[in-house]
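A protein chain is absent from this complex, but the other protein chains hold their places.
Labels A and B are assigned to the chains in the order they are written; within every chain, residues are numbered from 1.
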Amino acid sequence: MAIILDARSLCKAFGAVVAASEVSAAIEKDSIVGLIGTNGAGKTTFINIVTGYLKPDRGSIAYEGRDITRLPPRDITRLGICRSFQIPQLYGSLSVFENMMIGIGIVLRNAGLAGYFSRGAALVPGYGEPADAVAERILGRFGLLEYRDRNAQVLPGGARKLLDIALAMVARPRILLLDEPTSGVSAQEKFGIMQMVLEAVRAEGATVLFVEHDMEVVSRFAQRVLAFYDGRIIADAPPHAALAHPEVKRYVVGTRA
Amino acid sequence: MKIVNVTHGSFYALGAYAAASMTAVWLARGYPPMLSYAVLVIAAILVAAPFAILIERAILRPLYARDEVVILLVTYALFLILEDVVKLIWGVNPYFIAEPYALLGSFQVAGMAYPTYNLILVAAALFFGLGLAWLLHSTRAGKLLLAVIHDPEVSRAMGINVGRYYLATFALGSLLAALAGAFTAPTVSVVPGLGVEVIVLSFAVVVIGGLGSLPGAAVGAVMVGLVRSLSVHYMPQVELFVIYFVMAAVLAVRPRGLFSLAEPRKI
Partner (left out) sequence: MNHAGKRRDRTVAVLLTSFSILVVTGPWLPQWAMFIMTVAVARGLVVLGLLLLLRAGLVSFGQALFYCLGAYSAGALGRFFGISDIFVEMLVGGAVAAATAFVLGFLLARYRGIFFGLLSLALSMILYGLLVKSEALGSTDGFNILPSTLFGIRPGAEWVRYAVLVSAAAVALVAALLVHRYLDTPLGRLAPAIKDNEIRVEYMGASARRAVHVKYVIAGGLAGVGGALAATAVGHIDPEMAYWTTSGEFIFIAILAGTGNVVAPFVGALIYGAIHTLAYDLSPNTWQMTLGVALLLLIVFLPNGLWSAFSRFRWR
């Protein structure tokens, strides 16, 4: 399998706090990888480094062979790597529909189809429809149409999460990093949401990495698990093996069944 | 308090005017000139307190929940109003009270005469600066204030009377501005427009030092003072705007000021 994302020996420290220590992972194309670990273990830091929000002190990241270590988030997004956030990052004072339109507008702009004076009525690349139709479609797929005209900041927690993920998917990324996609979502809905997200993403042929605290979700959906602790990767294996790993049991999962 | 307060300049002017007129009355009545220094302080307190309480309670309090830009504009509006209030109360003619300044004479330093009054000013600045630092970091009330400034909502949830702290902070800040004006009054002619230049300069100082940082403000003030004096001496033509130059230069290198507080993690 081709390696689509190659992280090599990433190191990042904030003063005395070591957020990443020799973190290396070669992610295969089209795989689904789960990132587990306690709070503060370095999962979000890993995502922040990969997406360019943080620059590692040492180490490198390659995307399809190309070095992307020093690129800022917007360039990395343009290359096809998108992410969702632990705490949903939305445009609070705008409606859900407007949130989507902003995202689609940026996609149009990056594709050179919307300049300083064009209305953006062009067909969105990859969807073949005008922007508002694409927005409706994505919102429908995520079950957010009922909130269409509500301001983002008044949405209930689960809807905010969904919108956050929906926004990350607008640009049809090749790699999607999801930071705790089911946190804040009720227990019954967790599986449903993961199913929906993965179906939508996989239909486009994307590689997915997701951070998750619910081990059942991890077992069910991940093909491979990276376990983090104290800034290091302590296990890198398929879910069952990883969850049975002694260190993982000790630091992440807990030793009781 | 995380508000940008343009009215601060008005309190400076109020302090200066109050001090000027009260001292003039004091001296005219023949009371001991040496006590005029106390008069300066008392005048500042007497004028700052009622205005500060009125403004904070009636105007600022209902608007804290709004955007920070709104507060800025409100204090700007108040500044405009107070500029004219000062003119209405004290008229447009300049006030001079040189006595407290002249009384202390001067002493020789490196072959030049240095006014003793200026030394008093420096001492006062040190006293109030250190006093404020002590108040904030060593007293219970001060620490509670820091908590309130950091997160008013959590503070309220913990039972702290946030409203009272906001009032106290605003009053204290305004009082300090008035004192500054009062102490400066003997050294200049007190005219309308006194508050205008000082407020822009003090923003420059705070921005250079870093928002919310007390030592930063001190360092910033010293820097501003030094730069100004040096430019007046060596390059008078740039005196008017050299300080803005310094501000732009500092911000270019340290975008949040010299002693900015650490930014919390966002994502």
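Simple rule for what comes next: a contact is a pair of C-beta atoms (placed from the backbone, for glycine too) under 8 Å apart; a residue touches a chain by one contact, two chains touch by 3 or more.
Given the structure is predicted, the values throughout are model-derived calculations rather than measurements.
Contact with the chain not shown here comes from a single listed residue; of B:97, B:175 or B:207, that residue is B:207. Checked against the full complex, the candidates B:73, B:102 or B:120 give a single residue touching the omitted chain, namely B:73.
Considering the whole complex, the residue from A:8, A:78 or A:137 that touches the absent chain is A:78. Where subunit B meets the omitted chain, the residues involved are 4, 59, 62-63, 66, 68-70, 72-74, 76-85, 87-88, 92, 196, 200, 203-204, 207, 211, 237-241, 244-245, 247-248, 251-252, 255-256, 266-267. The omitted chain makes contact with subunit A at the following residues, 51, 53, 72-74, 77-78, 82-83, 89-94, 101-110, 114-120, 132, 167-168, 170-171.
Convention: only the chains that are shown with their structure count from here on.
Subunit A and subunit B have centres, each the mean of its CA atoms, that are 49 Å apart. Across the complex, subunit A meets subunit B through its residues 44, 48, 53, 85-87, 89. Taken in their complex, subunit B has these residues touching subunit A: 267.
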